[in-house]
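For this view, one protein chain was removed and the others were kept in their places.
Letters A, B and C mark the chains as written, and numbering starts fresh at 1 in each.
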Amino acid sequence: MRPIDRLRIAAGALASAGFAAVLLLSIGRGEAGGETAEVIRLTATGAANRVASIVLDIRLYDTLFELFAFSVAVLGVRRFLRRTAGPAVEESLVESHVVRRAAYVLLPPMLVLGAYLACFGHLSPGGGFGGGAVAATGVLLVSVALGADLLAQRFRDERLERLEAVVLVVLLIIALIPAAWSRPLLANLLPPGQPGSLLSAGTIPIYSVLIALKVFAGAWAVVHFFVRHRGEV
Amino acid sequence: MTAGVVTAVLLFAIAALALIVRRDLVFKLVALGLVNGSTVLLLVSLPRGIGSRPPIAAGAIPPTAADPFPQAYVLAAIVINFAVLALALVFVMMLVERYHTTDARRLEALIREEREAADAEGEDA
Amino acid sequence: MIAALIPLLHLLTSALCGVSGRMARWVAAASWAGSAGLIGLLATKVVAAGEVRYTLGGWPNRWGIELVADEPAIALLALLGLLHGCVYAFEWAGRREASFYVLLQVLVGAAAALTVSHDLFNIYVLLELMTLTSYLLVGFERRPAQLWASLKYLLLASFGMGLFLVGGAVVYEHAGTMNLGELAAVIRAAGDPPWVRLAGALLLTGVGVKSGIFVLSLWLPTAHASAPLAISALLSGVVVKMSVLEILRLAAIFPLAPAIWVLGAITGVLGAVYALFERDIKRMLAYHTLSQIGYALLALAGGSPAAAIAAVAYLVAHGLFKALLFLGTGLAARHVGSAHIGRLVAARDALPRTAVLALFVGTLGIIGWPPLDGFWAKELIGACCDSMATRVMLTVLALGTAASFAKLLPLFGVHRRESDECERGTANRGEMVAIGVLIAGVLFFGWSTPWWISGLRLSAAKLMLDAGRAVLIAGAGWLTYALLKKRWVALPRAIFSTEEGVLAVLLVFLGVWLAIGGGA
Partner (left out) sequence: MSRTILLAAVPVIAGYALFQRRRWVAVLGMGLISFLLAVVYALQGAPDVAVAEAAIGAALVTFIYVLAIRRTGRLTVVAPELSGLLFRQQGELTGVESELLGRFAREIGLDLTVRFAPYDEAADTLRRGGADILAGGMVADVPHGGLPTEPYLPTRFYLVAAEGGAGEPMRYRDEERTLRATLSSRGRLELDLVRLLALTRIGLGSAQVAPMDEEAGYVFIVHAGRPDLQDRLNRFLDRLREADELRAMAERHLG
């Protein structure tokens, strides 16, 4: 080990410890401002799940950019890993029928759970990002257990890519519509309905389902490309 | 101060140290993932934001419910963390394809050599 | 509403570019035209009313996302629109694949949203989105040097954003809001509680990583120098400035002035030194961006609102000539195969005339030759800045700039022999349009000075005096360069590795926290 490395380790340890000390000593000193009660009154957008009403209504603007961050990630993975096709046939010498069976059994419930999380995100925990990712996890499970080929045969990347872009366009158009009624941009135009029922909270469930669709398609594509390029680092 | 805040700060410091000390890019990326994970934990565990019940109710929310705003914030942070980690990994894969190493210092040296060769060509001209 | 419409329009057209790959170029162009119109409309409103506020969805500011279009925001928006258009013109014949336009639209959309955003968490999301898109754009051509520079950028920037989010958490815990206006009110009401310094240091360090401060942004020179041509111009010209604008916003709320002054001075001097001893022109321009960020930070630390606006004016002026220089260098390098000054000078008869003209005007602009934009921007800063130390620093930096750019002078020399056998390269029409527009911007920036600071009076005598001083500094710079030319120094490059980058970020955080009195 060179002296400069020792110096770096020492300096790094000191700096990290200093950082931790400064934060631990000053976070939480002084009282918390603002009122939580006000939060609860304000978030009555008709969605029982207040987090959903913040993410998809009050701060929808953030969520749109966040969705684009996800899209940019998918685009990057796609563009930089699409170049070559990976090996077509896998002969893995460790293969168990139990795992295969388990994957077949687990896939439908995972997809249903993902769909449930997305559709009922305004009533119970879940939401578009979680739902889409859970459903994609189901697909990922199958790709591990059955080998990538079975899934690769069903995988039509151009179609998925098109679907993702169309979902984004639809989302943005819904977000821009209120301007035509001279309401504020990104306002929730549909009636809030009866809180707690499926058809409530106006546009929140619509956004939730669209986001889940987008995240599902994007996560599937990402997983597909990483499966094809496995073991490269 | 809650246990979550203390954990978050410690996790941040440990991961930052790993970012400084570890030379292997895979370790660096894992450390970066943990840095971002610790900010999520910090936001959700703020003394004012924590509660024993989820902020979900058809009617009025019980006063013991957690503050929903930090939760909404961190959802974005989690998705962004995924995007960063996936994209970083893609570039690491492409660098490995060319240089067959994930050692940050070796990569730095190899790429600097190439650049200096190009510079020397310019000096001659 | 327009302030929100501009970024949303970019996002929408980015998605449309993804739907129809073949039409992407035209969709992007249409989007640029639309947003240029919207920026113009917003500018007239801001000029009339001073500032335009808008909260999305009609929610109260405390919870919703508030957008504020004020003068600095409009200035940077206009620069963004202009450079965005120039990038398209420059790349028009290149017919890049659709994903290039998708990424560029998202990047510009996020930058546009950032200029007007008045909400800490929204700023976090936008900064991260800008990081991700510029990461992919820098590595777009898949060259190893680009990939590596870009990866280092992502590691550091993402770490910095981690610090920023911790700062956001501290703010939310104590103020119960992420809105900048509400936050300022809470801080005023609470006196000066200790958490303000902690949050200020965390947020400043986090943004600082992205904004080209020397010790924090060691990723910047390699990333900007290795990016594709037009992308370098956009990143160095305007994207870095968005983070400087956020520093300006933070400085208005948190007591950060001493830390900003010190960081600005270090950035300015070290950036100038590295630029001076760098002979690859693209890299020299990138280092020089650091030096100029330092210049703007020094002005900004002056404290008065007028000084802040002068700093923004300087950023805009710098955006114009830096983009011009990047495009000119790129155009020349494309015909020579290298951006090294030795190769460029050796092949100067083969360089396209457009490139030489761009480099010539850009150089005059950057060294503050009257009456180009650099001169006027420096006048504005001089008029608002009264601290002696700052004035000395600014003069030193101007000298460093002049010395660095003296390297380019042999390119413009009168040719002793017009060799017939070597063919002169040419620029295509799009490239000429882009460079022409930027040259016009550099030449006529002076006309806009009355808008920046109302009541600014520059007497003819003072102008003459300053013009004389500018010429003197340029001459002194040339002399410095001539003296140093024979004593070349190889500056340490090890500091540009990632390990040291993260360490530097942590140390700067601790330093800033101490400098603004956090230890008390």
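Throughout what follows, a contact is a pair of C-beta atoms (placed from the backbone, for glycine too) under 8 Å apart; a residue touches a chain by one contact, two chains touch by 3 or more.
Model, not experiment: these values are computed from the prediction.
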* Going by the touch rule at the top, give the shown chains the omitted chain contacts. => A, B
* Structure fact -> Answer key for B:A58, B:M93 or B:A118 versus the chain not shown reads B:M93
* Structure fact -> Out of A:A15, A:L185 or A:V222, the sole contact with the unshown chain comes from A:V222
* Asked: Which of these touches the unseen chain: A:V72, A:A103 or A:L140?
  -> A:L140
* Going by the touch rule given at the top, which residues of subunit A touch the chain that is not shown? -> 49, 51-52, 84-94, 117, 125-127, 129-130, 133-134, 136-137, 140, 219, 222-223, 226-227, 229-233
* **Touch list for subunit B against the chain that is not drawn** => 3-4, 6-7, 10-11, 14-15, 17-18, 21-22, 24, 26-27, 29-31, 33-34, 37, 40-41, 44-45, 50-56, 65-66, 71, 74-75, 78-79, 81-82, 85-86, 89, 92-93, 96-97, 100-101
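Following the convention adopted for this analysis, only the chains that are shown with their structure count from here on.
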* So, what's the distance in Å between the C-alpha centres of subunit C and subunit B? -> 25
* Taking each chain's centre as its mean C-alpha position, how far apart are subunit A and subunit B in Å? -> 16
* Multi-chain contacts in subunit B: which residues touch at least two other chains? -> 12, 16, 20-21, 25, 47-48, 69, 76, 80, 83-84, 87, 91-92, 94
* **Interface hub residues of subunit C, defined as touching at least two other chains** => 63, 121, 125, 128-129, 132, 135-136, 139, 142, 166, 173, 176, 499, 503, 506
* Asked: Okay, in this complex, where on subunit A does subunit C touch?
  -> 8, 11-12, 15-16, 18-19, 22-23, 26-35, 38-39, 42, 54, 57-62, 64-66, 68-69, 71-73, 75-76, 79-80, 161-162, 164-166, 168-169, 172-173, 175-176, 179, 183-188
* **List of subunit A residues in touch with subunit B within their complex** => 8-9, 11-13, 15-17, 19-20, 23-24, 27-28, 32, 34, 36-37, 39-40, 43, 48-51, 53-55, 59, 62-63, 66-67, 69-70, 72-73, 76-77, 80-81, 123-125, 127, 129, 195-196, 222, 226, 229, 232-233
* To do: Going by the contact rule at the top, pick out the subunit C residues touching subunit B in the complex.
  => 63, 121, 124-125, 128-129, 131-132, 135-136, 139, 142, 144-145, 147-148, 150-151, 154-155, 158-159, 162, 165-166, 168-169, 172-173, 176, 178, 279-280, 338, 340-343, 345-347, 493, 497-499, 502-503, 506
